[in-house]
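One chain of protein is taken out of this complex; the other chains stay put.
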Amino acid sequence: MKKMIMILVGAALIAGLAWASPEDDREAFIQYYQKRFPKVAVDDYVNGVYAIDEAAYEQWQTIEEFPPYELALGEGKELFETPFANGKTYADCFPNGGIGIRQNYPYFDTETGQVKTIELEINECREKNGEKPLKYKKGPIAAISAYMAYTSRGKKLDIVIPDDPRAMAAYEAGKEFYYSKRGQLNFSCADCHVYNAGMMVRADKLSPALGHPTHFPVYRSKWDDMGTLHRRFDGCNKQVRAKPLPSQGEEYRNLEYFVTYMSNGMEVNGPGARK
Amino acid sequence: MASGIRMKAKLKGDTAEVKTLMKHEMETGTRKDKKTGETIPAHYITEVKAELNGKVVMTANFGPAVSKNPYFAFNVSGAKAGDTLTVNWVDNEGKSASEELTLS
Amino acid sequence: MGVSRRLFLRGAAAAAVLMALPRALLAWPEKAFKANSRDDVMKALFGGTEASESSAVVLNAPDIAENGRVVPVSVSSTLDGVETIGIIVEENPSPLAASFDLGPGAAADVSTRLKMGKTSNVIAVVRADGKLYTAQKEVKVTIGGCGG
Partner (left out) sequence: MNKQRLIAGALVLGAFFAGSVQAADEAAYAKSCAAADEARKMAAELRFEWNTVGPMIAKANDAAKAGDFGKAVKLCDEARKQSEASVAQARKQADAWRAAVVK
């Protein structure tokens, strides 16, 4: 199935069909939200659901006075700076010593032909230096990633799709995932966070997809804990009664690639606090 | 940070506005372990003391209804730059932690 | 048999708790935290239930809690001589959530975050110069899980 889609994508590209470019996709995405919520400035979408929910916004501001993720930030900084057994540190694995680089993730690595997320590279760094990989959804990796995001606050997401058919295929695969209905409830990501953003599901207001990836990892009150973007993907998939796919597996990384591209140009403001 | 207490303070005139966040589970004693089905014993901070230059200015008594990783903010008058502000907590198991900062 | 055994067990558990309490904790108002009604909390913490509602007590809490696990609540007062502030969540199994004893220099202005099991009145009680003043507000709690 997947192969067939790839071939189709490839064929379409070669045939030069009127295929929407990622940039067309992104512009259409923003226009959609501007039409739907005319009073909300595009830049405000970095605040997630709080951009479209005034009462909740105030409560969130109260929490932000001393957000619960600050504990994780302290832990993350410590972990980030503590050398591995071989004396090297995370800083040795990343450009600019890992500081202020979150806005460039995820990126397409033309060498390995796959999408690299910051969490994936944190673990690659560990393994390269003889350390055991961390679990991807929560705990130390969320703390380290939170710290790295924090050092990048205010920088604008700059996701690049290089001139490489594999990169385009990864983007398209992420897009396909985003718009495909899944699970027993037969909902796609877009059904909730695009077409029903702002509507209530039981007691919750559905957050808009625009700006979603700017504030991860997040401290969620529901978790009483920090979690990575893929932990949230996992939760969303479960909510529509689909079996979640592996964190940092190809599908979720491609999904992150697409979703983050849609928020290109928006400021990194992670880590975030959410209910 | 090893104490698991984060503190922030701002001096406005002679008033210090202090905010603290304390890492603690705050177990209510009514939750059940999902795997074993056993009740998780209550474990929560009972008392937080705030001291200015070694003198107690405020004591907060907590029950298990205070949220996980408790937040506690308060204001102290008669403070000036260079003063030492200390916050320490004790929990129902007798564990404790302490953190201090110098006002500036 | 059943009853007396249970009584005995409860007694034993209470004794165990008391023994486990470190000395520094003796000031912790255990009775008030164990009380299960607003009036019992008032009696245990303040020695009486007679209180007047006062606009000099300001209680800040959301109309609708985003998540009952983390409800921001703050209490301040313009009254002179504030000694103690109590925060009661009426519908919680143990209504007293927190109390604050103010020493010299402490302002009557405290903030914290509370767990609320369901929609409930939140009551701020302030003792100033030996008298009790209150402010209260209903906070709605809904449960959910689809926030982003």
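In order of appearance the chains are A, B and C, and numbering begins at 1 in each one.
In this text, contacts are C-beta pairs under 8 Å (C-beta built on N, C-alpha and C of every residue); 3 or more make two chains touch, one makes a residue touch a chain.
Bear in mind the structure is a predicted one, so any value in this text is a computation, not a measurement.
K.L.:
Which visible chains touch the chain that is not shown?
P.N.:
A
K.L.:
Based on the whole complex, identify which of A:28, A:55, A:160 or A:200 touches the chain you can't see.
P.N.:
Only one listed residue reaches the unshown chain, and that is A:28.
K.L.:
Of A:100, A:133, A:183 or A:198, which sits in contact with the chain we cannot see?
P.N.:
A:183
K.L.:
Identify the residues of chain A touching the omitted chain, counting contacts across the whole complex.
P.N.:
That gives, for chain A, the contact residues 1, 4-5, 20, 25, 28-29, 32, 175-176, 179-184, 186, 188, 190-191, 194, 237-238, 241-245, 251.
Convention: only the chains that are shown with their structure count from here on.
K.L.:
I'd like to verify one number: the distance from the centre of chain A to the centre of chain B, where each centre is the average of its C-alpha atoms, in whole angstrom.
P.N.:
Taking the mean C-alpha position of each chain, the two centres sit 33 Å apart.
K.L.:
Using the touch definition from the top, which residues of chain A touch two or more other chains?
P.N.:
Those would be 68, 224.
K.L.:
For chain B, which residues are shared contacts with two or more other chains?
P.N.:
Answer for chain B, listing residues that touch two or more other chains: 68, 71, 73.
K.L.:
If we count contacts the way the header does, which residues on chain C are in touch with chain B in the complex?
P.N.:
On the chain C side, the touching residues are 20-22, 24-25, 27-29, 33, 69-72, 74, 89, 92-94, 96-107, 109-116.
K.L.:
Using the touch rule from the top, collect the residues of chain B that touch chain A in their complex.
P.N.:
Those in contact with chain A are residues 1, 4, 6, 8, 19-21, 23, 68-69, 71, 73.
K.L.:
Across the complex, what residues on chain A touch chain B?
P.N.:
Of all residues in chain A, those touching chain B are 65-66, 68, 70-71, 74-75, 78, 224.
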